[in-house]
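With one protein chain held back, the other chains of the complex are shown just where they sit.
What follows is chain A.
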């Protein structure tokens, strides 16, 4: 997942927005689409948590029909959390990442900045499907 250009702005479109400046939280609902560079996140609800100063994004949470895509892969899960500072992505609940035909499934998938991926099986076992001709060495790098 390509988040390297993180000085790019995040553009979010939705049906409705509720922003609370006291709590520094913005809640988007209704066909939410968030885009930063080549990375697109979609879901029913997206919540942005700013830090106390309101200048930095602490985390972004997406729930409901979650889908994430970038030029190298796609992902689905029940809940997606993105930490811009650490450039880390956490997919929770029926998490699935797919790169070309190769797929990895688990209860929780964490994709780190340097491309490392951690897959955890809590309720279900981790499952990986790799097609030999696929480029095994290539992995996701947020």
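Basically, a residue touches a chain if its C-beta (ideal position, glycine included) is under 8 Å from a C-beta of that chain, and two chains touch if they have at least 3 such contacts; residues count from 1.
Methods note: contacts and distances are computed from a predicted model.
With the options "NADH-quinone oxidoreductase subunit L", "ABC transporter permease subunit", "Xanthine dehydrogenase YagS FAD-binding subunit" or "Lipopolysaccharide-assembly LptC-related protein" in hand, the undepicted chain maps to the protein name "Lipopolysaccharide-assembly LptC-related protein" (source: UniProt). Touching the missing chain, out of A:41, A:57 or A:90, is residue A:57. Only one of the listed residues, A:26, A:62, A:80 or A:111, touches the absent chain: A:26. Within the complete assembly, residues 6-7, 9-22, 24, 26, 28, 48, 50, 53-57, 84 of chain A touch the chain that is not shown.
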